[in-house]
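Starting off with a structure, shown below.
With one protein chain held back, the other chains of the complex are shown just where they sit.
Should a chain be cited, it is by its letter among A, B and C, assigned in written order, with residues numbered from 1 in that chain.
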Amino acid sequence: MAIGGFLFSLLVSTSTLAEPPSTAQQPLLMQLTEVKLSKALPVLQQLETSTGADMMVLFKTMLAGKLYYVKEDRSLIVVSKEAGETRYSDLFSAEPRHDLSKKQVKKIKVNNKLRGYLRESIARMQLHHTDPEVRVEAVRSLFSDLDKPTIELIRTARLDEQSRSVQAVMDVALALYRVKHAEDATERLEGVNALQGSLEPEVRNQLTLLVANDPARSVRKAAQKGLDKIAQQAEMYGFINQLFFGLSLGSVLLLAAIGLAITFGVMGVINMAHGEMIMLGAYTTYVVQLLLPEMIEYSLWISVPLAFLVSGLAGVLLERLVIRHLHGRPLETLLATFGISLILQQLVRTVFSPLNRQVATPEWMSGSIEINPLLSLTLNRLYIIAFALLVFMLLLLVLKKTSLGLNVRAVSQNRNMAKAMGIRTDRVDAMTFGLGSGIAGIAGVALSQLTNVGPNLGQAYIIDSFMVVVFGGVGNLWGTLVAAFTLGIANKFLEPVTGAVLASILVLVFIILFIQKRPKGLFPQKGRAAE
Amino acid sequence: MSTLLQNVFGNAKGFARLNGESKVAPFVVLLLVVTVLASACNLLLPQDSIFYVSTYTITLLGKYLCYAMLALAVDVIWGFCGILSLGHGAFFALGGYAMGMYLMRQIGDRGVYGNPELPDFMVFLSWNELPWFWQGMDQFWLAMLMVLLVPGLLAYVFGWLAFRSRVTGVYLSIMTQALTYALLLSFFRNEMGFGGNNGLTDFKDILGFDLQSDNTRVTLFIITALMLSGLLVLSKKIMQTRFGKVVVAIRDGESRARFIGYRTENYKVWLFVYSAMIAGIAGALYVPQVGIINPGEFSPINSIEIVIWVAVGGRGTLVGAVIGAILVNYAKTKFTAIMPDGWLFALGAMFVLVTLYLPKGLMGLWSQFKGEQAVAPTPVNPPNETSASHNPEEGRA
Amino acid sequence: MSLLDTTREVMRRDQVWPFLQDDTATVDISHQVLLYVEGLNLSFDGFKALNDLNLYINDGELRCLIGANGAGKTTLMDVITGKTQCDSGTVYFGQSLNLLEKDEAEIAQLGIGRKFQKPTVFEAHTVMDNLELSLKSNKSVIPTLLATLTGEEYDQMDQVLETIGLKGERMMLAGSLSHGQKQWLEIGMLLMANPRLLLVDEPVAGMTVQEGERTAELLTSLAGERTVVVVEHDMEFVRSIARTVTVLHQGSVLAEGSMDEIQNNPDVIEVYLGEAP
Partner (left out) sequence: MKIKHLVTGIALSMGATVFSVSAIAADTIKVGVLHSLSGTMAISETTLKDTVLMMVEEQNKKGGLLGKKLEAVVVDPASNWPLFAEKGRELLTQEKVDVIFGSWTSVSRKSVLPVLEELNGLMFYPVQYEGEESSKNVFYTGAAPNQQAIPAVNYLKDDLGVERWVLAGTDYVYPRTTNKILEAYLKANGVAEEDIMINYTPFGHSDWQSIVSDIKKFGSEGKKTAVVSTINGDANIPFYKELGNQGISAEDIPVVAFSVGEEELSGLDTKPLVGHLAAWNYFQSVESDANTDFIAKWKAFTGNPKRVTNDPMEATYIGFKMWTQAVEKAGTTDVDSVEQAMIGQETENLTGGMAYMNKNHHLSKPVLIGEIQEDGQFEVVWETEGLVAGDAWSDFLPGSKDLMADWTAPISCGNYNVVTKTCSGQTY
């Protein structure tokens, strides 16, 4: 299992002191600062093969877009931003250059072509990296461009290679090359056999080519066998992948709906401003990152409790100022809270501008876990699935085990009796509403990692949230859980067949029909309604 | 023109006799007088006269009246039967699309591609023939039938499913919202064959009359006013029959109404259908006047806005809904011109303040001031509605 | 209903096919019994509200149902009037009308009227309109739309107004009546419908003693011509009207008989009267 964010593993702080460039390298480096973007490739190629200083640091810095030069003497420097402060340091000696300012330096530009080259070139250099995982990635990134010199490099590296996993990918690379270039059919057949079991896309493509073009029948047959195996695997992993997508969408729906399950399900109050509570949570994350720019990595941990407080408070205020006065008039509550949602949206537009605000994703949530070449799970989605389940469990605990939970359940069952027992129902109402809204705020933090943080964020989720709660059965948290995941998975399995738009329409229509068949949802609460 | 005037006044007197005591009659008279005056001032006066009413104003007024009709549709079911539909924009838009399809077919070969059969958007989607649901829409009578039938049928099917399974209160509201949302998504799809996001536009003429001429515009405006008046009076009459009484009874105590032998779901379905048809007519009149119909009309927020028009005017009063629609839209026109950003604040505040402090709307204020008793519902909602959304059994499991 | 049940229903020998049956079929009381309730079971989330309940009401009888809270009285009424579906059992109106397959409106049209615990009248309507709505008439949509009051119906309304003592309030909105007046109005609405069977849930709750006496008088006078089932907590009231009393306990019939028999029944004393003599 290797972390898929290869780029990032490459970028972890540029290595230690390197020796200064040789005399052969000096003019090339100078050239690099002068040539046009389109002419830079040959210069880099010469640099890679040149002897002298290790060019790894140059390539890495350039790939990261941090390579600059001083206008005056055309010396190369690294410009990095740490904690909001720009730092300048010499490329090769890594010594800080305090004398420089923004005006004196100029960026050395990179484009996609160069980036592609740089990445490969770094991979070639990294065939001897100390970390076997880096070596695996290095070999794999060379798959698509196996030429003779590269193969020679790999072949040499293979001789000293100790790690099993690295050996395996190197063998795949060698076999790929053999299959492609060997004149002799038996040699190609051997190559094909060596490729069996590998799920790499390049292997599949190569096998497909062989099946279509190879003159030798035996090779074609073996290749076909390999392809069939891959196809079988691909189908299974594709299914798992879709399941994961469905769970991920389900967890988003769960997060968005679970606060509503409390305010609507338990309290019976319809809150059209629920989406805006989610929005407030997302904006809280934005503000936290704005105020603490050097703590992006931890910002989410700060945002979660803060968003709970902000949205919770907003919820309590909303309950005290509006909803309390409309008790027992659900339709009016619906309209008033809709008005509130309009006001909140416009407020955010006025305060934060109507533009979407970007919330940065911490490193630990970026990238994906690659299980194998056919299946990788994105980290942010994984975290959010886990987070949604955690929030759900916590909420269950709060409702079952705390006195607030007891009061909430008492009030929702029989308000007058609870009142008679000395429960301060109005306070419980406000607290419940605060709890539901607070959870919406937490959902906002999670959503800020997936989608745009803008004034319309809440609106996008409100109808879906209601659908989930109603589908699951009002007043039943487990129902909400099941409904959210059911809808998420159904949506994702429909999507490849029907397209995204039709999938959401079909799911909507299904719920509309379902509710008319079973008005109380999947898990209805049976009982004699108190008249 | 003069016969038209006579007809209008003649009718108005007739109505006034029929409902001597109600507010509908004086309002209808006022409405028709304003209509006739505005039309005359547009057609008969020279442009530089200070009493000249510009065509712009006529179209604007026409649009308000269409909205008023839509508000009337919502009032009929919400004010009198307690069914809060947050999806009435869907019926409005469907009526509009039916009319739009007719107008599209009238373009004939005057479209940019000069295709005599296919509307322009189908040509550039490379469709070769008209989809089945576009067949015959060049016939005015069929299109008008569709204006009534399509919203009516959708309302019937939806209502039949919903009311028979006793989906009520906020559930129903959310379902209607989901319905219009699903339609919004569908109509955005180009494969649906309704022009996708762009909708239907660039209309040329209706029944052979040039849509861009002042005469046609004024006629459309007058037809709208007449239709609105007619529907107001008809709705009033319906609400005065025993049917109307049953409807109000359902609003205030549905289960009780059932226990005295009324199949409430049938009443609700037919009222819903009636209301959807009014909305469809409103949409059909709206489209030729504003010149475009697109999926934006399906957006849930539009439908919720209709409800606030009714709430501002006073629900359960018919006239109130009409006045509310005209006032709020007039305010919107003026307000957005001065402070574009402020409108949503104002609209939001309106929702909150009206529900909190003015549950009977402006008409309620008016009656209070006149010391009358309104037919408007009491602010306390019927018990069955509360129990529908409030589940007392939670936690027993 | 499963296919098997449907088939059985169609093949039953004691009736013609349901779709051929006339909806407004008259009630067949050839055996003097108006209402058969047999083997009713109903549970809410494991709580047995009705437990194998059997009850027979004779035509023209005045029957009182008593029982502690949760004994199943109101639930029983809910099942009879079609408000609640039972898990198993049968309810027949007369010999041939299966009430379980009918909904509230149909049951009401068959002539079963119900009065609720809390008075429920249409508050936004006048007293007259309330009565008009309750008239025994064709209650489907189109006839209702075209309906007008006939002279006879006016007379009937006047009569009922007289009976319930709301003549002076006929044009008042029902919402502005007092609690007792609403109770009476509701009874008046029942009378307008001219029902065969009246189910009355706690009619004297919230009434003064005099009003209660008048109610008792009214209910007694109705019996004979109509059948009346009364649920009541007020034992004095029950004693004053009852001929036969049925005691419900935990969803089934505990005892049945005259008031005296009931009062001396050891089971009843133990579970009910023992607590509230």
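Definition applied: a residue touches a chain if its C-beta (ideal position, glycine included) is under 8 Å from a C-beta of that chain, and two chains touch if they have at least 3 such contacts.
The shown structure was predicted, so the numbers you read here are calculated from the model rather than taken from an experiment.
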Interface partners of the hidden chain - shown chains only, full complex considered: A, B
Option from A:Arg178, A:Arg329, A:Arg381 or A:Lys520 whose C-beta touches the chain left out: A:Arg381
Which of A:Ala460, A:Ala490 or A:Leu522 contacts the chain that the document leaves out: A:Ala460
Listed residues A:Gly52, A:Pro132, A:Pro201 or A:Pro524, member touching the removed chain: A:Pro201
Touch residues of chain B, complete complex, unshown partner: 38, 41, 50-57, 59-61, 63, 107, 109-115, 121, 123-126, 185, 188-190, 196-199, 201-204, 212, 290-292, 294, 296, 327, 330, 336-337, 340-341, 343-344, 362, 365-366, 369
Interface with the unshown chain - residue positions in chain A: 4-7, 37, 65, 109, 111-113, 115-116, 119, 201-202, 204-205, 208-209, 241-242, 245, 248-249, 252, 354-361, 366-368, 370, 376, 378-381, 450-452, 454, 456, 460, 492, 495-496, 499-501, 504
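Assume only the chains that are shown with their structure count from here on.
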Chain B and chain C: spacing of chain centres that average the CA atoms, whole Å: 43
Distance between the centres, which are taken as Cα means, of chain C and chain A, whole angstrom: 63
Chain A residues counted as touching two or more neighbouring chains: 525-527, 531
For chain C, residues that touch 2 or more chains besides their own: 44-45, 116
For the chain B and chain A complex, residues of the former touching the latter: 82, 84, 158, 161-162, 164-167, 169-171, 173-175, 177-179, 181-182, 185-186, 188-189, 300, 304, 307-308, 311, 341, 344-345, 347-352, 354-356, 359, 379-381, 383, 385-387, 389-397
Interfacial residue positions of chain B with respect to chain C in the complex: 238, 241-243, 245-246, 248-249, 251-253, 255-264, 266-267, 270, 373, 375, 377-378, 393, 396-397
Chain B-touching residues of chain A, taken from the complex the two chains share: 264-266, 268, 270, 322, 325-326, 328-336, 338-343, 345-347, 349-350, 409, 412-414, 463, 466-467, 470, 474-476, 501-502, 504-505, 508-509, 511-513, 515-519, 525-527, 529-531
